[in-house]
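For this view, one protein chain was removed and the others were kept in their places.
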Amino acid sequence: MSTLKIVYFAWVRERVGKAEEEVVPPDSVKTVADLIGWLGERGEEYAHAFEHPKSIRAAIDKSHVQPGTSIAGAREIAFFPPMTGG
Amino acid sequence: MSTLKIVYFAWVRERVGKAEEEVVPPDSVKTVADLIGWLGERGEEYAHAFEHPKSIRAAIDKSHVQPGTSIAGAREIAFFPPMTGG
Amino acid sequence: MKTTVRLQREAFDPAAEAAALTQGRTDIGALVSFTGICRGAESGEPIAALTLEHYPGMAEAEISRHVEEATSRWPLMGVTVIHRHGRIEPGENIVLVITASSHREAAFAAAEFLMDFLKTRAPFWKQVEAPNGTTWIEAKGADDAAAARWQTPPGQKAAE
Partner (left out) sequence: MKTTVRLQREAFDPAAEAAALTQGRTDIGALVSFTGICRGAESGEPIAALTLEHYPGMAEAEISRHVEEATSRWPLMGVTVIHRHGRIEPGENIVLVITASSHREAAFAAAEFLMDFLKTRAPFWKQVEAPNGTTWIEAKGADDAAAARWQTPPGQKAAE
């Protein structure tokens, strides 16, 4: 798989400790949920950020997606808590 | 029965040809509907104003009332078309 | 609770009224403002103006009654209702309803409630001034249906 840009917002960003990074997940990572699982194993800060996958929302290339959505062809994947704007 | 002030608005006023008047209805006029019937017989302009009693709204002393409401004790009775404010 | 009810011939300034309602407060989280404006056509025909007739005394009492009902139904922090009468030309404001609350649900609901009742219960009548004469606007069944949405709460007198 090629390089993927991951961006984080709000408390996901704070827990991971960075706003964005580039990763190269293994081929076994096919969906958003797979990616969350894989990121969660990258260290304590990631484990903390992704400890409750149900509280994590995701977007691929700036559109909301579901955990089961394929990440094939994605350039930028974002992870963030439920939105609280307005 | 004592003297009653009647006020008219919008096309009821235009058809009756006056904005207000004082009347002394007979004792047989007990309800708003009775009063509409009695006024309707006072002349052509009244007959025209009250030809469709369902299109006439009434208020006693500045509160909405129904055709069956008693006029006992009323000081001012208003007749007007359905409201179109706002 | 700050409430303002005014009937007037003169134009009003929605921004100034909104500012008066929120000034110096930090408990208001949601402000809904409805402005009713005179349109330049009625039923597809151009008009020169509207003339609003009203029943003095009753109009103010009826609006105040509904403002009170709104404040008893929803947790409001302020309500302003201003209704003009007299001659109003296309593009001019006719009516203003502003509701303030800590959350948006109450502010939206109260503003809609007040507008539905202004349309159907407040004693105002609109006359259209068109090139070929004057006519009275007819009440719309849709407005009655909209007002009927707001069921009277139990224990209160049903709307007459």
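Of note:
Per-chain residue numbering starts at 1, and chain names A, B and C are given in the order in which the chains are listed.
The definition used in the following text is that contacts are C-beta pairs under 8 Å (C-beta built on N, C-alpha and C of every residue); 3 or more make two chains touch, one makes a residue touch a chain.
Because the structure is a prediction, the values reported are computed rather than measured.
Considering the whole complex, the hidden chain is in touch with A, C. If you put the missing chain back, the residues of subunit C touching it would be 14-15, 18, 22, 25-41, 90-91, 102, 104-105, 107-108, 111-112, 115, 142, 146.
The omitted chain makes contact with subunit A at the following residues, 7, 9-11, 13, 59, 62-66, 78, 80-86.
Here, only the chains that are shown with their structure count from here on.
Taking each chain's centre as the mean of its C-alpha atoms, subunit B lies 26 Å from subunit C. Across the assembly, subunit A contributes no residue that touches 2 or more other chains. Residue positions of subunit C in touch with at least two other chains are not found.
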